[in-house]
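All protein chains but one are shown in place.
Going in written order, the chains are labelled A and B, and every chain counts its residues from 1.
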Amino acid sequence: MNGNGEQKSLVERLQFIDRRIIFLFIAVAVVLPLLFGATLKEETTPIVQELFDFIEHLPPDSRVLLSFDYGPTTAPEIQPMADAIVRHCAERDTRLYMMAIWATGHNLTGSTIEETLKPEFPGYVYGEDYINLGYKAGNQGLIRLLFDDFKRMYSTDANGTAIDEFPMMQQIKNLKNFDLIVSFGGGFPGIKEWVLYAGDPGNIPVGGGCTAVSAPLLYPYYPNQLVGILGGAKGAAEYENALITKYPAYGKKWMGGMSLMMSQAVSHVVIMLFILFGNALYFILRAQRKLETGGGE
Amino acid sequence: MKRTVPLLITFIVGAVLILAEFVPHEPFGNFGEDFSLYFDIIAVFAFLLGGGNLIRVHVTKVQRKKKDWPFSIVTLVGFLGMLAAGLLKIGNPDGIQGDVAKLGSLFNDLYMFIFTPLQASMFALLAFFVGSASYRAFRAKNLDATILLVAAFVILLGRTPFGLWLTSGLEGSLSFLQIPNLANWIMGVPNLAGQRAIMIGIALGVISMSLRLILGVERTYLGQDNE
Partner (left out) sequence: MAARNIAGYVVLALIVIAFAISVVLKGLLLTVGAFLTLFIFSFLYKDNPYYKFAEHLFVGVSAAYWMCMGFWGTMVPNLFGKLYPPMVGGVLPALKDNPAEFHMVIPLILGIMLLMRLSSKAGWISKWALAFIVGTTAGLNLVRYLRSDFIQQINNTALSLYVTGATGFDLGATVSNIVIFIGVMCGLIYFFFSKEHKGAFGVGARTGIIVLMVTFGASFGYTVMARISLLVGRMQFLFGDWLGMIR
């Protein structure tokens, strides 16, 4: 029954349909493409290609700081980016310095090392080619301190070994000694803080892999303050595409970003149809009510 | 005393950090580093405060048998279990000296199979609510809302292959009208402009608020006098 005590029309019933039916549509739109195993390649956009090209042109032994500033909530979007960039940096034979300014990022650093870096690059030696520095609290205060004196905060690595025992840490005094900083994450603290407290004051190149929610907010920093931005799962898929184009062997690997894209595409279409359908019902109902009130005012 | 000392602390710390930006030499440079280090340490005490407050709230709930008090026991058991696993590094392959989140430790297992599913699922629920909101709430009621929805549509379509399939016929000088190209243009031009305007506005707000805090004009963080 509607407000006048009359039976609800079909349009009214459809407009106020039980939201659990909508939830079911979303679930089916997400699950079906996964079950069919469909993946999608994505053309690389300039904002992603810039970061790819920067890393591609890094000379061997360049020092790349990777900051894992995300958690399980955003891992589906960001982990594929982290994997792709770690692979790319290792292909370029750069030195990888991994840290986290989010506590949850520390566990994800460990799993990236165990599941991606170690199996695919067995020649990479801990302490000479890559290092896990671990998590430190302090948000932007931490970045400010690292900018002046890196080892004041990081006196050991994540396993408790004295930092000066590692050959790759000998020349590190502060953040200005790095050739590139890449921050994975979109919340606070994240890419913005790396730009504000490291990139801009020290003229250090900063790149970012962020959630799709954060990506639009970071566009003002591109290209003068950010080398490039990978925005969401699409950004991850684009970087993977660039990686496969340059290093075709990765074409045979399962890529996390690309595996999400078909479900993304179908879900986007479903959401757009919901918006169109919902608006159509709204305008039909509005027209009906105008007719009922004799045209209204 | 209760309000004067905190105001003085805020002023001294804030002023020293600003001076350290312009005079990086001793003593301001050193003070700037030291204050940043102290800030990092105090941040951890904030985590301890959060844990302590959690215990206080939920123990009180259980003692007074408030609504849903049995679930407070679940919270306390989860808290104490995770705390023991982490502080004592139970099951850590490298023992008490190893990385707390070492693969194979109980702490890491609890992170992977309890913390991660719970946190990730909480946020995954949002997808359903976005779908529901799209159907029930997003209405093109006026010109502004219509512009918003059209921009959203171009972005949503442009980020999928369907956008290219729909407009692949537009080639040559009309290729900029292909939906993916339009989506890229929207992100890189009007979105950038709007976000930059917002960013500049926020920056001015942060600067003025920081000055007010340092100079003691803004005192709301001190609470009421009788607290």
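As a working rule, contacts are C-beta pairs under 8 Å (C-beta built on N, C-alpha and C of every residue); 3 or more make two chains touch, one makes a residue touch a chain.
Predicted model only: the values in this text are computed from it and were never measured.
Note on the undisplayed chain: of the listed residues B:23, B:41 or B:59, the one touching it is B:41. Considering the full assembly, A:37 is the residue among A:37, A:123 or A:294 that touches the omitted chain. Interface with the hidden chain, as seen from subunit A, comprises residues 20, 23, 26-27, 30-31, 34-35, 37, 73-77, 103-104, 106, 134-138, 140-141, 144, 153, 155-156, 160-162, 165, 195-197, 200-201, 211-213, 215-217, 220-221, 224-225, 231-234, 254, 259-260, 263-264, 267-268, 271. Touching the omitted chain from subunit B are residues 2-3, 5-7, 9-18, 21, 34-54, 56, 58, 68, 71-72, 74-83, 85-87, 96-97, 100-101, 107, 109-128, 130, 134, 144-145, 147-156, 159, 176, 185-204, 206-207, 209-211, 213-214, 221-223, 227.
Basically, only the chains that are shown with their structure count from here on.
Note: centroid distance subunit A to subunit B, computed from Cα atoms, is 15 Å.
By the touch rule above, subunit B contacts subunit A in their complex via residues 29, 32-33, 36-37, 39-41, 43-44, 47, 94, 97-99, 101-103, 108, 111-112, 115-117, 119-120, 122-123, 127-128, 130-132, 134-136, 138-140, 149, 152-153, 156-157, 159-162, 180, 184, 187-188, 191-192, 195-196, 199.
Remark: subunit A residues 15-17, 19, 22-23, 25-27, 30, 40, 43, 45-47, 71-76, 106-107, 110-111, 114, 132, 134, 136-139, 141-142, 144-145, 148-149, 152-153, 158-160, 216-217, 219-220, 222, 234, 261, 264-265, 267-272, 274-275, 277-279, 282 touch subunit B in the complex.
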